[in-house]
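This report concerns only the one structure given below.
Removed from the display is one protein chain of the complex; every other protein chain stays in position.
First chain written, first letter: the chains are A and B, and each begins at residue 1.
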Amino acid sequence: MSVLFDLPQVIFYLDLFGTVVFAITGVLAAAERRLDLFGVIVVGTVTAIGGGTIRDLILGRTPVFWVHDTLYIWLTIGASVLTFVYARWSRLPHRILLIADALGLAVFTVIGAQVAMNLGHPPIISVVTGVMTGVFGGIVRDVLTAEKPLIFQKEIYATAAMLGAVVFVNLSWFLPGSWTTFNNVTAMLVVLAMRLSAIRWHLHLPVFLTIEQYRDHNGPQ
Amino acid sequence: MSVLFDLPQVIFYLDLFGTVVFAITGVLAAAERRLDLFGVIVVGTVTAIGGGTIRDLILGRTPVFWVHDTLYIWLTIGASVLTFVYARWSRLPHRILLIADALGLAVFTVIGAQVAMNLGHPPIISVVTGVMTGVFGGIVRDVLTAEKPLIFQKEIYATAAMLGAVVFVNLSWFLPGSWTTFNNVTAMLVVLAMRLSAIRWHLHLPVFLTIEQYRDHNGPQ
Partner (left out) sequence: MSVLFDLPQVIFYLDLFGTVVFAITGVLAAAERRLDLFGVIVVGTVTAIGGGTIRDLILGRTPVFWVHDTLYIWLTIGASVLTFVYARWSRLPHRILLIADALGLAVFTVIGAQVAMNLGHPPIISVVTGVMTGVFGGIVRDVLTAEKPLIFQKEIYATAAMLGAVVFVNLSWFLPGSWTTFNNVTAMLVVLAMRLSAIRWHLHLPVFLTIEQYRDHNGPQ
């Protein structure tokens, strides 16, 4: 399959695409907070590169990725400033951004899982770093802007990343190395399909309830 | 004394015990927030391994401890999921958990202080990493779940860790190496005794007041 296209190259461009999309959605998610221009740049940048930064710190890959390749920082600054300017004049296409964000999540998750795998870490660590890369940027953004953090949101988001990472790790484990492209594409499609389904049909996981809360919720028995 | 039992082995099991307890108490502390299953796993895991993770990052011990030994991650995921399931059917024994949490604090503090000492860092750094290992997991949990953070809570908690770490560092400094077991046990007992006393008699530290707040508090003079 690797003759069809150059996988690392495609992944690299998808990564840049995800970085820009996460910066835009990060800025828009904080729209209620009346940030100034600097705050917008910080929030956009943190959302876009925060997950990969924490992954790199945990794994000891320092200096972290965006110190090596400054393109990421330039892209997040540029995307944040453009969103700042554009949002005042026109409405951004909410639906398209939601789909683009799902694609970003898919790409970041697979890249995060791949990084730990390349360093020879066990499968569970790949799953953890995959999910981290996909969702921790958004969590840090929510903490900074004092929003109800991502981990509370109803619709399935992180779970889509987790499932994609599990699929990726298993495929990489059982299939020969020449199937890399297949593994990457399949895992990304799993994340994408699950996230888009969650948006479409408002899918969510069961919620934690103590027995008292559960009784209040369901009436006395 | 070292013939009585194998200290590293006992510490290791106490560490696993503390990890499970912190995951459970972490999940329960966030019960008000209506987390979904993924949120529960994140909160339980962060509470249990967050302190040790920050300690390892600060000291440059990367990849951090749970990347090397994946047992910790499996334990926190397992404990979080079981708490999720169990809490809906039955009430967890609050009193026993509070005591177990105090024991977890004692173990984590001594382990954290020992880590910096083994690396040859000065005593004050051992105290800082001891307290960090004991309490930062809970602080990160509170920040994630937008709770009033641990550092505000009335009863003595972190101070018990600090005192235990100071005792541990001093004993290790003045006593010969063969007294290691004594040092470990004494320091843990100091944390445990102080924390349990604080719970029993509602002990707390003085609170920060500016002169204006102090006057309001005590009336005009």
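Convention: contacts are C-beta pairs under 8 Å (C-beta built on N, C-alpha and C of every residue); 3 or more make two chains touch, one makes a residue touch a chain.
Every value quoted in this text rests on a predicted model; they were computed, and no experiment measured them.
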Options A:F84, A:W179 or A:Y214, residue touching the unrepresented chain: A:F84
Touching residues (missing chain, whole complex) on chain B: 57-60, 62, 119, 121-122, 124-125, 128, 139, 143, 146, 148-149, 151-152, 154, 158-159, 162, 204-214
Interface with the unshown chain - residue positions in chain A: 27-28, 30-31, 33-40, 42-43, 53, 57, 62-64, 67, 70, 73-74, 84, 87-91, 143-146
